[in-house]
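Quick notes on the structure that follows.
Here the complex is missing a single protein chain, while all its other protein chains stay put.
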Amino acid sequence: MHQNVAMAPELTLHEDRLFSADGAVRQISRRIYAETKDLPIISPHGHVPPAWMSENLSFGNPTRLLLTPDHYINRILHANGVELSELGVPVTRTDMTEADNRAAWRTFCAHWSDFNGTAMRYWLTDQLVGVFGVTQRPSIETADEIYDTIQAWIDDDNHRPRALMDQFKIEFIATTDDPCDDLHDHEKLAADAEFSAKHRVAPTFRPDKYLTPANPDWNQRVDTLGEVAGVDVSTLAGLTSALENRRAYFKAHGGVSTDHGIQDLDAAYLDAQDAERLYGKARAGEITAAEATALHHHLIMDQVRMATEDGLTLTLHPGAFRDHDRATFEAYGADVGCDIPYAIEVTRATREMLNRFGNHPNLNLVLFTLDEDVYSREIAPLAGFYRSLYIGVPWWFIDAPESIMRFKQSVTEMAGFSRISGMIDDTRAFCSIPARHDMMRRLDAAHLANLVAAHRLDEDEAIEQARKLVVDNPKKVFKL
Amino acid sequence: MHQNVAMAPELTLHEDRLFSADGAVRQISRRIYAETKDLPIISPHGHVPPAWMSENLSFGNPTRLLLTPDHYINRILHANGVELSELGVPVTRTDMTEADNRAAWRTFCAHWSDFNGTAMRYWLTDQLVGVFGVTQRPSIETADEIYDTIQAWIDDDNHRPRALMDQFKIEFIATTDDPCDDLHDHEKLAADAEFSAKHRVAPTFRPDKYLTPANPDWNQRVDTLGEVAGVDVSTLAGLTSALENRRAYFKAHGGVSTDHGIQDLDAAYLDAQDAERLYGKARAGEITAAEATALHHHLIMDQVRMATEDGLTLTLHPGAFRDHDRATFEAYGADVGCDIPYAIEVTRATREMLNRFGNHPNLNLVLFTLDEDVYSREIAPLAGFYRSLYIGVPWWFIDAPESIMRFKQSVTEMAGFSRISGMIDDTRAFCSIPARHDMMRRLDAAHLANLVAAHRLDEDEAIEQARKLVVDNPKKVFKL
Partner (left out) sequence: MHQNVAMAPELTLHEDRLFSADGAVRQISRRIYAETKDLPIISPHGHVPPAWMSENLSFGNPTRLLLTPDHYINRILHANGVELSELGVPVTRTDMTEADNRAAWRTFCAHWSDFNGTAMRYWLTDQLVGVFGVTQRPSIETADEIYDTIQAWIDDDNHRPRALMDQFKIEFIATTDDPCDDLHDHEKLAADAEFSAKHRVAPTFRPDKYLTPANPDWNQRVDTLGEVAGVDVSTLAGLTSALENRRAYFKAHGGVSTDHGIQDLDAAYLDAQDAERLYGKARAGEITAAEATALHHHLIMDQVRMATEDGLTLTLHPGAFRDHDRATFEAYGADVGCDIPYAIEVTRATREMLNRFGNHPNLNLVLFTLDEDVYSREIAPLAGFYRSLYIGVPWWFIDAPESIMRFKQSVTEMAGFSRISGMIDDTRAFCSIPARHDMMRRLDAAHLANLVAAHRLDEDEAIEQARKLVVDNPKKVFKL
């Protein structure tokens, strides 16, 4: 089975990856990077399941770890003719045998060159070499040996999540959680004195489903929320109270932020009577589409108001068309690779929100987009004026080296470094976290080195700035 | 007349043009380019008149060859005060004397510096030096001598289209043809055993005018199509049959694709009865503007359906505002330099089309745009999921070195190289075809060399990838 392996090309990690090819600039990049590469990781927004850490679960097998849950990889393989079912999708499946997982891994390795030039290829190489100790380029010939190498790594108890939190130097990590979650995983982790002395795992309040009266399951969600909060939700005042109650619960369990996946950035208060009236119609199942949207925009605005009161940082993620392919959604569910970005508008949409709360001293808002044009045209100018607003780092499709450099080159000139959120990995791929943060630190160094080489910044300033981007900015923005 | 020519600056082609200035990266670029520069040309979409090849026509004179038909050049000269009539526009004119052509050429040479930094300047230099053997920079002083040089080249029978197909190593070239065309030029070329052993000239089915009931001449066009197809087109079922008939005729004559110049990307089926009813109104001249649009979107969707059945690749070219200046259109007709790009929307517009047919195993769709933002924001993410969808290369205004590099740097990270169509020159300027393909191969090399220099790809992978972009991708996408 491994007959050609001896001849397989090496897979390596170059110490200067992502730095400028120019010798002098590369030297500057190296010196800047040297000051940040070993700093602990702060990951203030992501999607790692908290149970992995609280239960200290094994990652299972290479396919389960690296392919099945990763929609970045699924989509490229799907486009190139692979059925999602071959990859074990959806993650809730329990019928994948070892043979199935090996077959999936072989398929992936056979498609290795389809990832040439992508961000996925970059992160994967970093993990394969840097984390798992793989030394050969993936291919149909090397697939099984690589599978075995990764499997052996996974099976080592030193490679369970809690040990990796140490090895990866993850000081702070946020999960994403349902408002009704009792956060028992977070409680268990906080109760472990040895673990919690070195690591903080914070929940994130993600109330989308409770703020979207247009959704078919909204009424049932609201009922459950009322029960969990112990609040009568027959009125909007009740829902408001329930939401405030759960935000307080999250904050008491270490939460530092709330997260909102939304279609657009409009937010506007209805007057109190209208809001109650629409809420009544929604609860009665009689709300129109336009009214549901108006009520949704009211509820979003009210989350901002709550943030000014409880101080939880609020992150906004607009602009993804979810489940673009209905047939795929019906067969496999959400988050399997067919969410697609679209253009958004920021300047007009955020005016009411920012006029009301944008300079509030207790508010931190972080705004992301998949539409890179608006980062420079609208978000950076807004964040260069409103005190509460921070520019989120490139997200999802634009979380890749060239895209990030374009982001840095455009927003920095308009708003400076102080208005940027710092690195947010937004990932559920636990083992990719060091690779992603390291990528950003390398790109910070590359960008700052360019400024130094153009004589726009002195090297000592660049080094100080690089450290701020890794440490100070996320601590300020997420109040750590 | 030529008194200053001895002192005229040289016009040269540097062997490293378009490569990185950095020495090490330039060396990598050279090594990659060396592997693709001599590969045959595959040109799966363009606008060279087939009669040029079947009749083996002379190009006439320098103005007729390089200026009159080239709207890229016309527009820049027009902006700088030259009347289009001075350049022989429109191409259907037959009254240009040798003196007129020489005068046009002098005007062009006097404006040479107006092309500094443009793609036109790049292609022209490549042709002037590399094809025609010109050695002096164009100027008012050198214009006549250069005219004579090119005229002598044209007058050499070894520089007729068929011989140039050999010299330019054009293995495959597609023309663009009316559905009613009997394709006698293609038949004649196919019947020439010596020629067709080495070259394939394929027709492309371009049915825009038959799918646009809002156009004043639509009814007459449909009548003609019915006659040519031998089908009664009094019903929509008849038009459908006629279109299928002509697609089959094109396919039987070597056609591999259909091409669609459209205003937007919306496509949606009407129900069968509504469609027939609107067709009836359209045929009776009683259709409203909104109905005409709905019927047009129905007809576009049905072209995609036909493509899944006959397997012809379908290329979509949205986003050009045609004939922006009415006075110019009235005086000179279409395609004379005043078509202007505008912003388009892709994610929502293509949903119905891609939900219905986007993963069909027999369909290949290639999507172009003049709005470079949507390449990375929408098209690359869609092509990174839907199996039928390929990213067309930068087209028209963005078919220039820096624009192409921006394209490569943004779409590759999101979708990889496997989802890109490969080079499509889209030109009617026959002698520019080698320059355009060479430009893309150089830019492929430059882009891949950057990835190698950033340690994101090994050099052997880059070389293999470069060859795929030139050979495998177009063959796969156009089923050659």
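Per-chain residue numbering starts at 1, and chain names A and B are given in the order in which the chains are listed.
Here is the rule we use: contacts are C-beta pairs under 8 Å (C-beta built on N, C-alpha and C of every residue); 3 or more make two chains touch, one makes a residue touch a chain.
If you're wondering where the values come from, they're calculated on a predicted model, not measured in any experiment.
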(message) Using the document's definition of touch, tell me which of A:256, A:292 or A:415 contacts the absent chain.
(response) A:415
(request) Just name the one of A:143, A:320, A:451 or A:470 that touches the chain not displayed here. (result) A:451
(request) With the missing chain put back, which residues of subunit A would touch it? List them for me. (result) 20, 22, 24-25, 345, 347-348, 351, 354-355, 358-359, 373, 376-378, 380-387, 389, 409-410, 412-419, 450-451, 453-458, 460-461, 464-465
(request) For subunit B, enumerate the residues touching the unshown chain of the complex. (result) 9, 13-14, 16-19, 21-22, 75-76, 78-81, 113-119, 121-122, 137, 321, 324-327, 337-338, 340-343, 370-373, 397-398, 400-403, 406
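Note that only the chains that are shown with their structure count from here on.
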(message) Suppose each chain is reduced to the average of its Cα coordinates; what separation in Å results between subunit A and subunit B?
(response) 40
